[in-house]
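Please find one structure pasted underneath; my questions will follow.
Omission of a single protein chain aside, the complex is shown with its protein chains in their original locations.
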Amino acid sequence: MSGDHHDDALISRRVRRLETLLEERGVLSGGALDEAIDAFLAQSSPANGARVVARAWVDPSFKSRLLADGTAAVQELGYMEGSYQRLRVVENTESVHNVIVCTLCSCYPLRLLGPSPSWYKSESYRSRVVREPRAVLAEFGLALPAGTEIAVWDSSAETRYMVLPRRPADTESFPEEELAARVTRNALIGTAAV
Amino acid sequence: MADRFAPGARVRTFRHDPPHHTRLPRYARGKRGVVVEPEGRAELADVSAQGHGDAPVEQVYAVRFAARDLWGEGDHHVVLDLWESYLEEVRDDER
Partner (left out) sequence: MARINDVGGMQGFGAVDTTDDTEPFHADWEARVVGLFNALRAQGMFNTNEFRDAIESMPAKEYLAASYYERWFTAICALLERKGVIEPGELDEQGEPTEQGEPAGLEARERAEQGESAELEARDG
């Protein structure tokens, strides 16, 4: 992993000096940064994506709307309002497994998944998942049957992708909240099953 | 403005290797793929990255590539989001 050898205290002071300079020069107002951070964290969490998936599992008509127009469907649930990005939800089936990456930077559905895990931003993941997805998924402990087709979605423009995982077989009687609790962040990226 | 490519259209990405920001990764340059769907119009990243307010707005397409066409082997697919000007048509008589 890159970046283990750098001094948090040093860069922390540089960030603070920049904040001070920007306030002195009237570029940023005093509370602007705290507001931006609070707003970001308040509207970005993997719990959002998990709730969307649970709803799709229990409500077939929501699921078809979600697959047809992801942005509009999650807006029904109050997510991604005012976002300039488009959401495309890709469904895992018995024959197809989807996995998300951004090889050029780190594009990711922040509003639905929260800040991304370190591995998603790593050169190892970004370089290899488009070339040898099966080997990469195995490193996450996900072994797919030989016949399963893998689709890798490399987000290179303003669409953000999220995986709709397969619903586990033993969950017919589960209420929606309990289903949502089963859905992990990795499952929403495609590096795990539920 | 009408979209240049419909879902299912066979396309080839340009081989360009620009000295500036672009969103066509080098592993997918000069490769053949199939249009999945249009994604909506957006400012061309290559120009917008230079800070100009007047970047051309183009349709962006999800384009699906077979691993074999990208890497010479593999049975998976890779889908990329590509601006219209990264793409050219593959003619019917091309094999």
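Think of it as A and B in the order they're written, each chain with its own count starting at 1.
The rule is simple: a contact is a pair of C-beta atoms (placed from the backbone, for glycine too) under 8 Å apart; a residue touches a chain by one contact, two chains touch by 3 or more.
Please read these numbers as outputs of a predicted model, since none were measured by experiment.
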Hidden partner chain, touching residue among A:Val74, A:Val130 or A:Ile150: A:Val130
Contacting the left-out chain in the complete assembly, out of A:Asp59, A:Glu139 or A:Glu177: A:Glu139
Residues in chain A touching the chain absent from view: 1-19, 21-22, 25, 27-28, 32-37, 39-41, 44, 103-106, 114-115, 117-119, 121-128, 130-131, 136, 139-141, 154, 185-186, 191
On chain B, residues whose C-beta touches the chain left out of the figure: 17, 19-21, 25-28, 43, 45, 48-51, 70-71
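The rule is short, and it goes like this: only the chains that are shown with their structure count from here on.
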Cα-centroid distance, chain A relative to chain B, in whole angstrom: 23
Chain B-facing residues of chain A, complex: 86, 88, 103-104, 130-134, 149-159
For the chain B and chain A complex, residues of the former touching the latter: 23-25, 27, 39-40, 42, 45, 60, 62, 64, 70-71, 74-83
